[in-house]
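Only one protein chain is missing; all other protein chains are in place.
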Amino acid sequence: MTGHVSIRLASERVNHSVSSSNELPRFYTPGEVITGMQDFMRGHGTYAEDDSLKASVAGVMQKVNKLICIRPLKSRYVGEIGDVVVGRVLEVQQRRWKVETNSRLDSVLQLSAVNLPGGELRRRSAEDEQMMRKHLQEGDLISAEVQSVFSDGSLSLHTRSLKYGKLPQGTLMKVFPSLVKRRKNHFHNLPCGVSIIIGNNGFIWLSPQKQDVLYEGNKDEIEEYDLQPVNRSDRETMARVKNCIAALVASKMMLDDTSIMFAYEESLKYPSVKDMLDPEAMLDIAFLAQHRINNAIEE
Amino acid sequence: MAGLLLSETEKVFILHGVQDDYRSDGRSNIDYRPMELETDVVSHASGSARLRLANTDILVGVKTEIDVPKPDKPDSGRIEFFVDCSANATPEFEGRGGEQLASSISNLMQRAYHSSQAFNLKQLCIFEGKQCWKLYIDILILECGGNLCDAVSLAVKAALFNTRIPFVKAALMDGGNVDLQLSDDPYDSKLLDVGSAPLLVTLCKIGENCVVDPSAEEESCSVISLIVGVTGNRQYYTQEEETDKKTMEGKCTTIAMHGPGSVAPKTLKEAINQGIIAAKSLDEALGQALLRERQENIGFKKHSYGFLK
């Protein structure tokens, strides 16, 4: 009974880049002049100097009417109101939680921005303040929505909806936020039986699909259910989805439910999930998924 | 690496996965993540290697110096380990932040290499009682993705395999001084016999089971981990057929435990056996990779990839 060990050489390293049909856009690099005209508004990634607008990051230009932004290949998460994020509670403070969301300042979840048991429009009492750690404690993962952005750029979150809140059993993956496609919906129940939250901040949450019946039960019952072992087939599917996402990320491909499902379907030719950790297999999956995406675009 | 924060439910998920012998990336409890190896990456060192295990990245450089042997071991050379946790790996290591972890790893390595069956220090002797080689093994941790000890020991063994020590002629002069003559030709050097050098295997106890090659998340779920140092097998590091069967068996050279928890003696024994088995397959894979690389480099001048490709 020996485990699987593989040591490859640097000369056998796999290049993960997958060619695509997209034409290369025009790139801007820090200090480069974008335009000399003054009638543009400067957005993220730009600054004005000597009567011209210059880029401050390396990336491509995005223009909305007169607003010019430069979007870098990767950066910390820059939140916008309405974004869905997955975050980790760092600290329990007075009437609020500090949450790590991969942005440049810690985000805040106010006590008044969560649903407490017993009605939505309830006043937050002193007792609630003392029970905060019971509700969410350090290390807990939550899904939430960006409610507002403070002037210093830090985010205020809320979980005032049934779909948000503390996350049950599952695994977290971290990718660059720029790989996540902005979509209407970031909660998906994939057909393979895994539910996935693709946070705009690059945190991706994988968990087995929940049976709805349990919402009827009281709180203790739900908590008990949350700690039940996940069955083997769900676990296998989750591992497969996780490795598929890793393969897409290694080739810097955009993530949404379609690209993940394409990669999942292509990965089925590898019967054993752990074989998908192999760099060649990762490239193969990403390549095939890209092919499917290109076909889908053409149709 | 205790810095990682996990929620209760994540821990439960990992724990049940280990119970089920099916971890979150599809590995079983005895599987290693894929590794990548390159030797001879630092030109200022006599030998060097870089090993990447998932996103754990280790760079090892071996430097040689002439020194005086220890009085109690006049016919042996000396070997010293130094670990540096670069802040590149995590901001926690900035300044003196990584020192505690660094010294625990270097002590562990020092102990694992202490036995003469693990690494024969006599091959470093120049002139008995007067002069010997001292090997400085400098280990640089560039990125941490769990399972540092195993990766360090693999990289060290690869760097030693790559190390060349110049031939030196020594003659006793009047007054007890030793006259050393170094050859001018840098290729006039010998390789070390490292086949039996030990490898470390970390066994992370999660719940009631032990896993090898824990990821950073798994490490933070575990209350105790056991590190076993096991001697290597010379046979994997040479193309010649070895007849001496005695040296084949892996022997434990060091056992260490980390973490606040405790284990039952029975679990301990099982874990040690599991470690010896894992060390054997690691050793075999490392030997094959090193020989393959050496074979590749015979034909043409070595192309160094380093961090560039």
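Read from first to last, the chains carry the letters A and B; within each, the first residue is number 1.
Definition applied: contacts are C-beta pairs under 8 Å (C-beta built on N, C-alpha and C of every residue); 3 or more make two chains touch, one makes a residue touch a chain.
Rule of thumb we're sticking to: contacts and distances are computed from a predicted model.
Trainee: Of the options "Exoribonuclease phosphorolytic domain-containing protein", "Leucine carboxyl methyltransferase 1", "Vacuolar fusion protein MON1" or "Cytochrome c domain-containing protein", which is the UniProt protein name for the chain that has been left out of view?
Mentor: Answer from the UniProt record of the missing subunit chain: "Exoribonuclease phosphorolytic domain-containing protein".
Trainee: Which residue from A:24, A:126 or A:162 sits in contact with the chain not drawn here?
Mentor: Answering carefully, the residue with contact to the hidden chain is A:24.
Trainee: Would you mind spotting which of B:10, B:31, B:57 or B:293 touches the chain that isn't drawn?
Mentor: Counting the whole complex, the residue in contact with the absent chain is B:57.
Trainee: Please identify which residue in A:13, A:252 or A:292 touches the non-displayed chain.
Mentor: Within the whole complex, the residue contacting the unshown chain is A:252.
Trainee: Which chain B residues would touch the chain omitted from the figure, given the whole complex?
Mentor: The list for chain B reads 42-45, 48, 55, 57, 59, 61-63, 65, 82, 84, 86-91, 94-96, 136, 138, 140, 142-145, 306-308.
Trainee: Which positions on chain A touch the chain that was left off?
Mentor: 17-20, 22, 24-25, 27, 29-31, 45, 47, 49, 56-60, 62-64, 72-76, 104-106, 152-153, 178-179, 251-254, 290
Assume only the chains that are shown with their structure count from here on.
Trainee: Could you put a whole-Å number on the gap between the CA centroids of chain A and chain B?
Mentor: 36
Trainee: Sort out for me which residues of chain A touch chain B in the complex.
Mentor: For this pair, the touching residues of chain A are 1-11, 13, 15, 88, 90, 138-141, 167-172, 226-227, 229-230, 232, 235-236, 238-240, 242-243, 246, 272-274, 276-279.
Trainee: Name, in rising order, each residue of chain B that touches chain A in their complex.
Mentor: The touching residues are 5-10, 12-13, 16-17, 19-20, 22-38, 50, 154, 212, 217, 277-278, 280-282, 284-286, 288-289, 292-293, 296, 303, 305-306, 309.
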